[in-house]
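The complex appears here without one of its protein chains, the remainder shown in place.
Right after this comes subunit A.
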C-alpha cells in the first residue's frame, strides 16, 4: 500500500474533484486518495500532522467550506441526526467519495448522549497520547474554531433517520451483487440506540454474531435489571444544591441551564465569588491531568477550593472527571470543598498520571 499523502484543506479540493471525476470506478487511486485524506483525522494524534488546530477544524477531504465553489451541491450527500437538515441525495449518484457533512449544528446545545463521544473526539485533538483521559478539553469547545456540529458528526450515532440514509448508500454506490441477496441486511437499524424500538433490530439470521446462549440470557435478565433509566436530556430543569465549606448559605443551580463545565464554573464563581474552582479555572493547559497536577500542588497548600459532587451511588467525585452528560445524569449535589479536604478524592486517572510522569 502506498503511504498516504497528507492532504491539506486546499489540496483536498483538487483531490476531491478528481475523485468525483473518476465516477463509479472503485479504482485503487480512489481508495488511497481518500486514505490520504483520512490521515488528517485529528484523533490520530499524529505528531507529524501539520497543524493540530487546522486538523481540528478541518473535516478531512470533505471540505465543506468549499462546496459552494465546487458547485457540488447537486452531488453532495449529507448525513444528519434527526432534527437537522435532512439528507439530500441524488439517487443516480454512483461515485460517492464525497460526503458533505451538514454544517448546521448537529450537536444541539442541549446535552445529548453524543456529547460523550464529542469529548473523546476533542481530547485526541490535543495530541495527547492518552486518548480519553482528557475529558476537560471536550468541554472547552470555545478553544477550537471548528464546528461543534462537525465534530459531533465525525462520530455519528446512527439513530432515527440516519441509518436509513446510510443503508441506502451502499446499495447505490457499490455494485455489490450480494446486496440483492441481502435486502434484509439493509432493513435493520444498526442498533437500538437510546431505547429506540427493539422491533427494528436485526432481521438477518445470525447477525450480529453473538452466541445464542448469550442472547437468550440477556433477554431474560434485561427485564430485571433495566431499572435505571438515565434522566432524559433536555427535559425540564435539574436543580441541585450547592454548598460551600464555611459559607453560611447554600444555593441551588439548574444543571440543565449549562452545557459545559466552563459555564457551570463561571456561574458558580459568580454566586460564590470568594472562591476559585479547582479544575474549571484556566484552560490554557491542554491536558487535564496537567491541570490537575498544578491544582493538586496548590491544593496541598490548602489555598484553593475544589468543586466536588455526590453521585447517585453516594460517592464524592471531583467535578470534571466524566463527560458532561454523565455528570448531569448522576450529580445529586455539589459541594465546594477546601482543597485540603478533597485530596482523597483524587481520581485514579490523576494518580496514574503522576506515577507515570
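The rule is simple: contacts are C-beta pairs under 8 Å (C-beta built on N, C-alpha and C of every residue); 3 or more make two chains touch, one makes a residue touch a chain; residues count from 1.
In this section, contacts and distances are computed from a predicted model.
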Record-based protein name (UniProt) of the chain missing from this complex, from "Aminotransferase class I/classII large domain-containing protein", "F-box domain-containing protein", "1-aminocyclopropane-1-carboxylate synthase" or "Trifunctional enzyme subunit beta, mitochondrial": "F-box domain-containing protein"
Residues from subunit A at the interface with the omitted partner, ascending: 1, 26, 28, 30-32, 34-35, 37-39, 41, 43-45, 59-62, 77, 79, 96-97, 99, 113, 116-117, 119-121, 123-124, 129-133, 135, 154-159, 163, 166-167, 169-170, 173-179, 181-182, 185-186, 188-195, 198, 201-202, 204-215, 217-219, 221-222, 224-230, 311-315, 322-323, 326, 329-330, 347-349, 352
